[in-house]
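Report on one structure; see the data block that follows.
What you see is the complex with one protein chain gone and the rest in place.
Entry: chain A
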Amino acid sequence: MVKVADVVDKLNAQVICGKDDLNQDIHFGFASDLMSDVLTLDTDNMLLITGMNNLQTIRTSEMSDISYILFVRDKKVSQEMKDLACENNITLIECSYSMFKTCSVLCEMGLEPVY
């Protein structure tokens, strides 16, 4: 389990929306740019780590009940994505690290893989 606030701190990341959720704990992490893969999961309490920054990333998370998305490789969230995420209570975080580096840091912190 890792706290959202600790994730933000360790990755020098920025919270784009969902600032009220920083005290929550996250159990699992899944890294993918392929939304088709994300849609096959049935894991609760999961952080999605992705470099895919478009509206369908938010839609995929909405359908899959994913409450936390971490964008890596300095990908920026658009206003449209932010609005949709806020509407669905999804926390968006941006970080400039590569996906590999991000995952290794999160793994070390205790975030568990889905499989």
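Here, a contact is a pair of C-beta atoms (placed from the backbone, for glycine too) under 8 Å apart; a residue touches a chain by one contact, two chains touch by 3 or more; residues count from 1.
We adopt the following convention: contacts and distances are computed from a predicted model.
Within the choices "Multiple sugar transport system permease protein", "Anti-sigma regulatory factor", "Acetolactate synthase small subunit" or "phosphoenolpyruvate--glycerone phosphotransferase", the name that UniProt assigns to the complex's undisplayed chain is "Anti-sigma regulatory factor".
Considering the whole complex, the residue from A:D6, A:D21, A:E62 or A:E112 that touches the absent chain is A:E62. Among A:D9, A:D25 or A:E80, only A:E80 touches the chain that is left out of the view.
Interface with the hidden chain, as seen from chain A, comprises residues 33-40, 42, 52, 54-57, 59-60, 62-65, 80.
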